[in-house]
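A single protein chain has been removed from this complex, and every other one stays in its place.
Per-chain residue numbering starts at 1, and chain names A, B and C are given in the order in which the chains are listed.
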Amino acid sequence: MKAAKRGSTAKQGSARGAGGNGNRELLSLLRRMWVIRAFEEKVSALYAAREIVGLLHLGIGQEAVAVGVCSLLDADDQVYGGHRSHGHAIAKGADLNRLMAELAGRVTGYCRGKGGSMHVVAAETGFVTASGVVGGTVPLALGAAFAAREKGAGRVAVVFFGDGAGQTGPFHESLNIASLWRLPVIFVCENNGYAEFTPLSAHTKVERLAQHAGTYGIPSATVDGNDILAVRKAMGRAVDNARAGKGPTFVECLTYRLRGHYEGDPGKYRELSQLADWKKKDPIARFVRVLKRRQAASAEDFAKAESDARALVEAAAEFALSSPWPEPEETATQVCA
Amino acid sequence: MKAAKRGSTAKQGSARGAGGNGNRELLSLLRRMWVIRAFEEKVSALYAAREIVGLLHLGIGQEAVAVGVCSLLDADDQVYGGHRSHGHAIAKGADLNRLMAELAGRVTGYCRGKGGSMHVVAAETGFVTASGVVGGTVPLALGAAFAAREKGAGRVAVVFFGDGAGQTGPFHESLNIASLWRLPVIFVCENNGYAEFTPLSAHTKVERLAQHAGTYGIPSATVDGNDILAVRKAMGRAVDNARAGKGPTFVECLTYRLRGHYEGDPGKYRELSQLADWKKKDPIARFVRVLKRRQAASAEDFAKAESDARALVEAAAEFALSSPWPEPEETATQVCA
Amino acid sequence: MPELSYLEAIRSGLLAEMREDSSVYVFGEDVALGGPFGVTQGIAEELGEHRVVNTPISEGTVMGVAIGAALSGLRPVVEIMFVDFITLAMDQLVNHAAKLHYMSGGQLKVPLTVRVQCGVQGNMGAHHSQSLESWFLHVPGLKVVMPSNPADAESLMRDAIRDDNPVLFIEHRALYFSRAEASEGGSGLAMDRAAVLREGPDVTVAALSRMVGPALEAAEALADEGVSVEVVDLRSLVPLDIDTLVDSVRKTSRLVVVHEAVEQGGVGAEVAARVQERALYYLDSPILRVAAPNAPVPCAPPLENYFVPDKERIVEAVHRALSSQPS
Partner (left out) sequence: MPELSYLEAIRSGLLAEMREDSSVYVFGEDVALGGPFGVTQGIAEELGEHRVVNTPISEGTVMGVAIGAALSGLRPVVEIMFVDFITLAMDQLVNHAAKLHYMSGGQLKVPLTVRVQCGVQGNMGAHHSQSLESWFLHVPGLKVVMPSNPADAESLMRDAIRDDNPVLFIEHRALYFSRAEASEGGSGLAMDRAAVLREGPDVTVAALSRMVGPALEAAEALADEGVSVEVVDLRSLVPLDIDTLVDSVRKTSRLVVVHEAVEQGGVGAEVAARVQERALYYLDSPILRVAAPNAPVPCAPPLENYFVPDKERIVEAVHRALSSQPS
């Protein structure tokens, strides 16, 4: 139900090509960012309360990328994520209840509890899969793009990955194949400046990962990933090109994770001042300021965007924690199709 | 004995930094190219006669790269090759007898017959290893460069690989690490325009593989790989930089294999006219023309360069084919050190 | 069926599926040109270049592309030229192809066929001669088949492509040009059934892929001595048809398992472990393994010949099995 609503909102987005910037549309973007933020804050709280266990990577602070990118996709465009993909799945229309239930290890979760935080799959929404292997989904997205091209219905494939994935062989092999075959795939690099505990400068001398795309003649843009409108602008062109059969695009979004690498990360490797600076660039607060300037919505609209989101998320937590656990016997089921 | 001679010649080369271009030096380069050519033509004949078996990839037509590159190295610089590396090993000083014996599967071979054509190792000459895995030795060369840097004796590591290796993940991961750690490694790409039966254009949209180096700020040069002096010029700078602690260099040598991908390859995928054009660019004939113009040597010097080479190679074949086979029991020895 | 070589039979099975199902695509290095051995020869000409896609030398990513295409409803057949190079595609094959159906709680399916060629033939050395099938027994979610003859190769190829799971289809290079007609027992079986190629009450010899031939030769030789051997072709490793083997061993009380992969950690270990678990009290002698010595594959002819198990070693093992007594 909720899934359907978000799904259709997404559709509207790209129904208007690069996505309209009408007030209703803009407000819906804000709502969606709030849903992700509220969802992950709740996940964090439940983790602290030991109601959710596992290895959790939150994208708090990176919501503008997830929402900006997915707001331009249709429900049947295919999206792949990574280990930090709760937001990507939600932005693509994942049902909050089933997503929360998955993180909580319940049988009502998308993957019946088998997947978990790093391996979210919400197939019916077009969020094909996340992966615990850094860089692991980049080649998969090329395959989705290949299939889309063969079917000829103008579908595109999108893959989200981090700056750390930019030093993996499969990423580079994928850039080559995507350009060679002119695949309708969009590489969305969430460059949050760190891979685990070390800055990008410790992983590569390349300052803009988009440079790699340039080598292959793949059009690219490096944008402020905390500015949802900038993300949408770059993504709009990328989607139009892909649908028009013009091949891949690389969109590098400069952003920052406001939380640790994983929940529980003491985060000693980052200056507090750096964190503070980025808090000022919080993509949600920033977008609110933009909307205010444009008088795109009223004060209560803004308040409601957050409170509605929190309500949805509370309901999702309620649903998840009151759901049954999978039966132990399920451990050995669904190994083969 | 022979090995020692070639080894010391190699030393002379780099003793003069970028390698002197005095007549004696130039003639010795011609001699070395002739030795490789004669060796591989003999291998081809022995293969046709079923005196040598296995999967053979000859570098006939690419000798200027092997000799040009190795002529600037010292005996204790480390060289890695690939599946088409007879010439690299010889250029680095491998003993022809033990090399031929290895290809012929004899116990007197460098690897006691265990290795074979694609896996030549001539450790004492600094030719560390070839590999049957395309791209497989690129990371290994970085390790040699890392060790060289730690030992601080100004040694360099060189890896030969083909254009087809330029689309492998390890190659790209290696460019990143080499630049990040400023390793004294030289990437020598023998771009002969084909990977097996398909042209480079079927493998990548990137026209000059050296462009990949550029992305990382690795200095590079793309040179005529059939012009040994051009190869030496580019290599001279690369070696000087590496020894001076200035990090890696990428040398792309444009060349062509005058024989099939492997011995027995019908080679239907290439135009005869293309082959004919490249025959005109034969690196040996070309270098002879250069030396003649410079009057660097006499007619009989040229004739002798070839005849001496053929004599050495005949002796090597003689040695190899009269050598004993390894005992079957050796199959399970030397598995662990 | 017409007398095809093993290689032609693989092509025939592949082509038949590609003609019937337009969602079957082939990916691999130089496959549009037939590949180095010619298995895919002529397919691009008949069905179009778009169905037989040449790839760069990027095994890991090409495997991932095929998996992603399978997740999007195609039925890709990806060729890894030598099993030695599957080492470059293990993450995609093991962590993604094999696991996504399970990890997604059944939401995703990966109808992928991985064609790969293995084994010793032609003095190619340690990087072009391995047999690594046993690794994949240990990867839940994968199916693994190893045909020993043209008839099985054709039917197993069709089964593999139609299967909704990732199937590793392991070909043996040394069999490509063999025309040995499949025995009745061998043809037209379901993918998950072993084939009893020859019946006999004295000893069971279970063999795999290219070792089935020497096993049958050994059985012939032993028949002249009056020893009647039952020869079982395992055909499929996952699922493994243990019932057929156990029934056979309960009859013969002796088992010799033969494969070309090195003995330690090979398929023979799993077969022995399972058979003794279900038939220990029927065993009159230890289950013996005939396999390659524990070494990389050497290149020189005398070493390579010694490396590969042959009829003589199988006969010798059967003799040991027959003469073994409580000490």
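What we mean here is this: a residue touches a chain if its C-beta (ideal position, glycine included) is under 8 Å from a C-beta of that chain, and two chains touch if they have at least 3 such contacts.
In this text, all values refer to a predicted model and were calculated from it rather than measured experimentally.
Participant: Which displayed chains does the hidden chain touch?
Facilitator: Missing chain, whole complex, touching shown chains: A, B, C.
Participant: Check each of B:56, B:144 or B:213 against the chain that is not shown and name the one that touches it.
Facilitator: Checking each option in B:56, B:144 or B:213, the one touching the absent chain turns out to be B:144.
Participant: Just to verify: which one of C:141, C:200 or C:309 makes contact with the chain not shown?
Facilitator: Final answer for the missing-chain contact: C:141.
Participant: For the chain that's not shown, point to the residue among A:58, A:134 or A:254 touching it.
Facilitator: Of the candidates A:58, A:134 or A:254, A:134 is in touch with the missing chain.
Participant: Footprint of the hidden chain on chain A, which residues?
Facilitator: 53-55, 105-107, 109, 111-119, 131-136, 164-165, 167-169, 195-198, 202-204, 269, 325-332, 335
Participant: Touching the hidden chain in the full complex, which residues of chain B are there? Just list them.
Facilitator: Those residues of chain B that touch the unshown chain are 78, 80, 109-115, 119, 121-124, 128-129, 131-133, 136, 138-148, 150-151, 157, 169-170, 173-174, 176-177, 180-181, 334-337.
Participant: So that we can see where the missing chain sits, which residues of chain C does it touch?
Facilitator: Residues touching the hidden chain, for chain C, are 60, 84-85, 87-88, 90-91, 94-95, 98-99, 102-103, 125-127, 132, 134-141, 238, 261-262, 264-266, 268-270, 272-273, 276-278, 280-281, 283, 285-289, 294-296, 298, 326-327.
The rule is short, and it goes like this: only the chains that are shown with their structure count from here on.
Participant: Determine, using the mean of C-alpha atoms as each chain's centre, which chain is farthest from chain B.
Facilitator: In terms of C-alpha centroids, the chain at the greatest distance from chain B is A.
Participant: How many Å are there between the centre of chain A and the centre of chain C, using C-alpha atoms for each centre?
Facilitator: So the centroids are 41 Å from each other.
Participant: Whole-Å distance, chain A centre to chain B centre, using C-alpha means?
Facilitator: About 47 Å, centre to centre.
Participant: For chain B, jot down the residues that touch at least 2 other chains.
Facilitator: Touching at least two other chains: 167-169, 203-204.
Participant: What parts of chain C, by residue number, touch at least two of the other chains?
Facilitator: Each of 56, 58, 60-61 in chain C touches at least two other chains.
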